[in-house]
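Here the complex is missing a single protein chain, while all its other protein chains stay put.
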Amino acid sequence: MTSVFALPDVGEGLTEAEVLRWLVAPGDTVTLNQIIVEIETAKAAVELPSPYAGVVTELLAEPGATVAVGSPLIAIDTGDARDATAQPTAEISQQIGAEGPDGRITTLVGYGPRTQAMARRSRKPAAAAPPAEDQGSVPLAKPPVRKLAKELGIDLSTVPGSGTDGVITRDDVRRAASRPGADPGQRREPVRGVRKATAAAVVSSAFTAPHVTMFLTVDVTAMMQLRARLAERPAFRGVKLTPLTFTARALCLAVRRTPEVNASWDEAADEIVYFDHVHLGIAVDTPRGLVVPKIRYADRMPLHELAVALEELATAARDGHTPPGDMLGGTITITNIGIFGIDTGTPILNPGESAILALGAIREQPWVVDGAVVPRQVCQLALSVDHRVVDGAQGSRFLSDIGALLTDPALALTF
Amino acid sequence: MPPRKRAPSRSSPGAKPVGSPIVGQPTVGPVVEPLAGPIVGTAMEIDGPHNPQQIIAGLRATSEGEDLVQLLTPEGQRVSHPRFDLEISAAGIQALYRDMVLVRRVDREANVLQRQGQLGLWAPLLGQEAAQVGAGRAMAPQDMAFPSYREHGVAWCRGVDPTELLGIFRGVDQGSWDPNSTGFQLYAVVVGTQCLHATGYAMGQRLDGKIGNAETGEATICFFGDGATSQGDVHEAFVWAAVYDAPVVFFCQNNQWAISASLDRQTRVPLYRRARGYGFPGIRVDGNDVLAVFAVTQWALRECRTGNGPVLIEACTYRMDAHTTSDDPTRYRLADELEEWKLKDPLERVRVHLVREGLAEPDFFAGVIDEADELARRLRDYCTSMPVPGPERIFSNIYAEASPSLDAARADFLAYHASFEDGH
Partner (left out) sequence: MAGSAGTQTITLAKGLNQGLRAAMEADPKVIVMGEDVGKLGGVFRITDGLQKDFGEQRVLDTPLGESGIIGTAVGLALRGYRPVCEIQFDGFVYPAFDQIVTQLARFHYRSQGKLRMPVVVRVPHGGGIGAVEHHSESPESYFAHTPGIKVVACANAVDAYWMIQQAIACDDPVIFFEPKRRYWEKASLDLAAAPPPLFSSRLVRSGTTATVVTYGPMVRTALDAATVAEQDGQRLEVIDLRTLSPLDLAPVFDSVRRTGRLICVSEAPGEASLIGELAARVSQECFYSLEAPVLRVTGFDTPYPPAKCEEDYLPDVDRILDAVDRALGY
């Protein structure tokens, strides 16, 4: 086996040496520690002893040559026999002059100089640690962003941060500055997520579909009584029956008589699309904003099933677990503003739909029955329709039908 | 200036030698240095020659002169000394010879290992074996040694395995042996600094009441070189030791060269004479005569254990090799000088003496050589297989008490280290 002896750094940080004189020649037998060569460094003339015993096979540097530290000097055949003396040198031979995986020439003086590896060591694929989060009350922003805010007269404590961990970015500051009347009495929040989607939807709807809204005040005392009776039936045990449940059912029944409200204006195709099913959108208020998940084929559900579906839908929406597919493909929508104690409003259509029903709060109010003023459960319904699809008469009939069904649920037999 | 009062020495002439496993006891009397008389006359009369050539000649002459304690001549002749003598058995001399051969072999193998790239540096002791072995073997187990960075021979005598010296020079540690259990402190690289430490340690020995008995008392010995005597720390150590009667032997190996500075760069008077100015005895011994060094050092240590410290010993020797492997002595000293000192070799004179006097058989010499070969092999094996300390070593043992900030720095760096694909 041939071992190569590389030029060591003989004097603390030297980088090269000149070969002065070889004291051995190829074919010579050398013993361990036999002086084999004289070299001269920037500091001294030095004799180098052989780290191997064996036969010289090759001198790898000419006399007079300047050799870099770490460069091979001499090759020595150490033979196959490995006696006790050869053992350590055999180990050296695997290292000397060879660049290790870490880029070091491992057997040079002390530690050996690292080769001039002009490349980065590869890092394991780990996420770079994010900047430590600042937990203080001071708004988080880099100095240049602070400077920008100062120049634009923006109080950073009023600017919501859109960066990682809520750090305020340049864009946040510029956006804040572009708002008129920005002053400390206001709070500004970036429009994003659900709010952004909602805004886009209502703007799109309001400025493309000509809205007509009609109102109807109805006596729902009978419906409320029915609700109380049903709630006691074993079949409805554990099921949450609400005015919305009855309204949704009534809407589905009414759609049969006025299919124009369950349709869509297809501007591109210059067509009106009529649906033979009801995918009923229910507007739900959630921590993230307004969402409108759908109950698919609501028109095919009996009251009990509809009640269950409504409850599941509301829960999923509030928890943010609504399956993406349930957010799409609605044909008509109910918004239950009554749960906020509101009497009525003018709902804006979900884009692509032709009707939306707002259910107001149910209150006990004076009502004239058979000429006498009596207290009754009363609520207001508001229906907005896309006038391109739905005429006033159709909308009126649809709203009237729903009102009639809520006033006298028995009429459902006639639908 | 009246002589300082000294406690009566317990090692009076004719005292019964106390057994030592290796060698006998010196039969010596107390040394009372003649102190300077009234200051009169010319500077020449007081301090000696002023002409540089005269100074150099004087310094050299006194390495061989009458005031040099010598018991074995370079030719291997046993000689007597009026104040110091030594009764020593053949086995005792053999043991000292063996020490020196093994120490030299360790030194030479380490030097070669540096030239082969296995050590970053080596500070050779070649030529100083007698000074170090003689002093090291004079120490009692309870004594403490403060070395500089070349005391490989003293380390050997204190039971520090030579492999333990390699870590410093290979760059894996800064001294791995236990100073307390070996009675051998860690190497001091900053020149002269250890003299103050030794003095303080000796002050502690006195404070602990460990002096007063030449055999069972404690003493400290401090090793330094001729160059170190120029350092302020050494001057201060001499002052402190004198003022506090510290039981410390200042053992100066005058190897004639502080890297490239010859002795006349450090002094006009022989170094041992400086002791007089501080008020304690100074003795010049032939540092290449292991018997004389042993005798003088043993006497000095006994003086200190008794309470008569401090003592300065100047062991005249010669640095036969370079200052370190990074040095090139051919740039500043003549080969003639080296050849001259080769004739005073510390090992050869003992070998000649043993052979001539029939104190050792050829088997003995062959056995020592075999032992040296085996030691060299063991040293080489150990050197080439020393584990490289991991990065955690950087952060270890910096404070005795926990340091949370350092712990955090270590954790950060180890995590950084581990973040590489070739990391651990």
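By written order: A and B. Residues from 1 in each chain.
Quick note on the criterion: a residue touches a chain if its C-beta (ideal position, glycine included) is under 8 Å from a C-beta of that chain, and two chains touch if they have at least 3 such contacts.
Fair warning: this is a prediction, and the values are worked out from it, not measured in the lab.
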I'd like to know which visible chains would be in contact with the absent chain if the whole complex were considered.
A, B
Just name the one of B:Leu96, B:Val191, B:Val350 or B:Leu375 that touches the chain not displayed here.
B:Val191
Candidates B:Ser80, B:Asn180 or B:Ser405 - the one touching the absent chain:
B:Ser405
Pick out which of B:Ala140, B:Ala261 or B:Leu338 touches the chain that's been left out of the picture.
B:Ala261
Among B:Gly227, B:Pro247 or B:Gly307, which one is in touch with the chain left out?
B:Gly227
Go through chain B and note every residue touching the omitted chain.
120-121, 149, 167-174, 189-192, 227-228, 230-233, 258-261, 265-266, 326-328, 331-332, 388-389, 391, 393-395, 398, 405-406, 409, 413, 416-417, 420
Please output the residues of chain A touching the missing chain, sorted low to high.
9, 12-16, 42-43, 104, 109-112, 114, 116-121, 128, 130-131, 142-144, 146-147
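Note that in this section only the chains that are shown with their structure count from here on.
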Inter-chain centre distance, chain A versus chain B - centres from mean C-alpha coordinates, in Å
73
Which residues of chain A touch chain B once you look at their complex with the stated criterion?
5-6, 8-12, 33, 43-51, 84-85, 87-88, 91-92, 96, 101-102, 107-112, 121-124, 126
For a test of understanding, state which residues of chain B touch chain A in their complex under the given definition.
109, 112, 114-121, 170-171, 322, 325-328, 330-331, 377, 380-381, 384-385, 418-423
